[in-house]
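One structure is given below, encoded as structure tokens.
Here the complex is missing one protein chain, while the rest keep their positions.
By written order: A and B. Residues from 1 in each chain.
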Amino acid sequence: MTLTKRSLVTIDDLSNGEIEALFSLADEMSDSMDEQFGVCRGKVMASLFFEPSTRTRLSFETAMHRLGGSVISVADARATSLAKGESIADMARVVGSYADVIVIRHPWEGAARVVADYAGIPVINAGDGGHEHPTQTLCDLYTIKKERQTIKGLKIALWGDLKHGRTIHSLAYALAKFGATIHFRSGPGLELPDYVKKKLTTEYTGRLERYDAVTGTGKGRLFPLDAIYITPSEPHQLANIPAVSMQIELKTGIDALYVTRLQRERLSPTDKEQELKENYPVVDKKLLKEKEFERTLVMHPLPRVDELAYEVDADPRSMYFKQAVRGVPIRMALIASLLGTREVSVPEEDNPFVRKVDYPVYRRGFGVRCTNPGCVSTQESEARYIKPEFKIVDYRPLTLRCAYCEHEVHPPYIASSDWHEGKLENKKYHGAGSQWARRIKAENLLIFDSEAEAEAHGFKPGHYIGQRHQDNGKKAGQRE
Amino acid sequence: MTLTKRSLVTIDDLSNGEIEALFSLADEMSDSMDEQFGVCRGKVMASLFFEPSTRTRLSFETAMHRLGGSVISVADARATSLAKGESIADMARVVGSYADVIVIRHPWEGAARVVADYAGIPVINAGDGGHEHPTQTLCDLYTIKKERQTIKGLKIALWGDLKHGRTIHSLAYALAKFGATIHFRSGPGLELPDYVKKKLTTEYTGRLERYDAVTGTGKGRLFPLDAIYITPSEPHQLANIPAVSMQIELKTGIDALYVTRLQRERLSPTDKEQELKENYPVVDKKLLKEKEFERTLVMHPLPRVDELAYEVDADPRSMYFKQAVRGVPIRMALIASLLGTREVSVPEEDNPFVRKVDYPVYRRGFGVRCTNPGCVSTQESEARYIKPEFKIVDYRPLTLRCAYCEHEVHPPYIASSDWHEGKLENKKYHGAGSQWARRIKAENLLIFDSEAEAEAHGFKPGHYIGQRHQDNGKKAGQRE
Partner (left out) sequence: MTLTKRSLVTIDDLSNGEIEALFSLADEMSDSMDEQFGVCRGKVMASLFFEPSTRTRLSFETAMHRLGGSVISVADARATSLAKGESIADMARVVGSYADVIVIRHPWEGAARVVADYAGIPVINAGDGGHEHPTQTLCDLYTIKKERQTIKGLKIALWGDLKHGRTIHSLAYALAKFGATIHFRSGPGLELPDYVKKKLTTEYTGRLERYDAVTGTGKGRLFPLDAIYITPSEPHQLANIPAVSMQIELKTGIDALYVTRLQRERLSPTDKEQELKENYPVVDKKLLKEKEFERTLVMHPLPRVDELAYEVDADPRSMYFKQAVRGVPIRMALIASLLGTREVSVPEEDNPFVRKVDYPVYRRGFGVRCTNPGCVSTQESEARYIKPEFKIVDYRPLTLRCAYCEHEVHPPYIASSDWHEGKLENKKYHGAGSQWARRIKAENLLIFDSEAEAEAHGFKPGHYIGQRHQDNGKKAGQRE
């Protein structure tokens, strides 16, 4: 396997072996930094940051300069032709014809996917809204690996804004991929989004339990936990983790405590910032005196605000500045690999904690749209050319995962493109919860997010829907 | 002829031969891109963008990096000392002492001329307000040349915002220079400015006709045309293009259809954006099925908004992404030529479609100012040191062309610095439309844009003006 010409949009784009291979290359590069100058001579990296950034942008640009390459840079959305209403697909095509690799940060979720689809050159996602930030995860894992020698089967606590924190989402998937146990503890109202939980338990081999389901009142614990994700050490344990083993699990030490700031810039207008701050978890000297943190790596993606006290900076367990430092060699390794100026040798694939699932894809381009207002596919400038696209990840209830932002959609109506064909009187639509959902072949399935949409495509209400219309007032879609 | 140390402010700064020579160098450079790295080693390009840009700025910067040079960059007007009230002439002198070449984009028309006047190093205009954008024109012509093998005598349609589109103005001059036929079709209220029309017909050998003057109602045509510019194929045909040949002209195919977006950022507060959008020309699949577009290159300077449908992207006639791609080699050729790190060999001059006219220059620095509110010479910070300067392009009526923005001014009063000398009682000013305008020698001519201005310089009303004052109420200047 080679990484040449590939893109890194989500952390899923890399196998465990590829991640480990990048770490080896990063080790080699940081051991001989001066010799790397020239590895990317004559190459041009486009550094496109449409959201504020210091660390990530400067670390990517430093990485390219240390490799002897050149950088073209956008550091302010308002200074670009996106301000003139240009779509990011057009921008991607054009910049893709100038540069050799693109690094993109954008507030819209799924934006990096669109850029990767259109640029024609390798694209690296440096953060797309609240969705993912896979290179931060590489820095995080690399730091754990350097300090603990392995990243397999560790016990990691993720604290803070689990809802909006894109670094959290990417890291959680990566940890699951390496068979970790994850303790989730959010500020109130900042829990892990449903689509992330769902993905954790359907794409990886672990099991997610609400903490109170395991330990009751949580008595005797230092701090509340929302949930715990446990990877069984052997596949056959999968359905069979006794609650008692979780109890034991909670009593042993934590390998790393990863805390994030409240992502103020992603709050919705109805969120009350002051309330969200009030019971926000804080890491300070006192907390780190607890026995279970005795050997814990204290991690943070930075920037921090108040959730990580300055008094901890001198503590040898504090890793957050090391995480930042390691951003340069890890990104050097990544850039050189994608450009193909350095080959990484990837060991035989072995991803025991990843479930292979081949979800059917739904991309008819009509009938249903993503409901996430931050999704790139729903923006006015982008909807002109991006066709909605989904994976069908569940039928009970019918659940679509947006191909761009990965949020889930539960559309209420379905129909078939086939078995009514030619018989107009049979062209009917049904509730998505009805028996039809599973009886219609995937390639014939039509999905609608409203009755109006279904009817606009020439379908009439099916039997039960019609009846319900007569009953006048029952709720749609789930009970036919 | 060498391009070394010269500037490119308007497309007129390059002869046909020089343009063709740049294209040859661009061909050579794109065929051996890797070998160009080092051509500008140790050189520094200042990339000064005081208006939003992605494409143009990144393409210039990529070009410099591909040549192995370095870039210093301003991507936001608010982040510079212009925000402290500095004049662009001072800025130009200072940056000119740092860098080896300056690329400047600025909202004021004529700004690039000022920078070129003061920088002391080669300056490239990357767009000055609604005035010109000559390197976009080079990309456009280069694309046409690559696809059609020639840029001489083609038939090109220019559609969209002809009023504010600086790429349109530069391109129209360039096409005229190469003997093209140009079909103009604007959105309503977005016609070609008068000063551009005037320049087209006085500086080049072609003739501009309103379309309805040629074909009557335009019946049978696919789309309305504002005007058509025709270059006679032989000079002696100049005054003698029969209407019937234009009729024929309209029936044959178009070589290239060049459409631009509505330049929202240049609208005046009284412009109604919604109205301007309503009948804006749109290029889509349906349009391109028409016979006359069968072999037409579809061109656009990008960014696009709604005037060019995405459905056309896959059409082999679509050239707009190729235009963008070619921006890099064309700009590499230009930068290397101006810096003198590559010599271009320019064939013997032959510009048969350009009229040599030597207009008298008026630069007394008083009496009359440019009336274009976007002109650099009228800005408060610049008026401290820029003297108004004009070419006298016509006497009936007296017409001055601003040396900076090229807009036309029609000042109402004149006087002479000579023949009243010493005889104060004879120091009189006259209407610009009077016989005196042609009787006063150019070197003695004084021009005033108001009676107050004339009187402030010690002149009294001439006979007819005085009489008119008595008549009390006639309109000034045209009827003495």
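In the analysis below, contacts are C-beta pairs under 8 Å (C-beta built on N, C-alpha and C of every residue); 3 or more make two chains touch, one makes a residue touch a chain.
Nothing here was measured: the structure is a model prediction, and the numbers come from that model.
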Option from B:Leu58, B:Ala75 or B:Ala256 whose C-beta touches the chain left out: B:Ala75
Residue in contact with the excluded chain [from B:Thr2, B:Ser97, B:Thr150 or B:Ser345]: B:Ser97
Absent-chain contact - pick from A:Arg66, A:His106 or A:Arg207: A:Arg66
In subunit A, positions touching the absent partner: 34, 37, 49, 52-55, 58-59, 61-62, 65-66, 68, 73, 75-76, 261, 264-265, 302-306, 310, 321, 324-325, 327-328
Where the missing chain touches subunit B, by residue: 41-42, 44, 46, 70, 72-76, 78-86, 90-91, 93-95, 97-99, 384-385
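The working rule: only the chains that are shown with their structure count from here on.
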Rounded Å distance between subunit A and subunit B, as computed from the means of their C-alpha atoms: 49
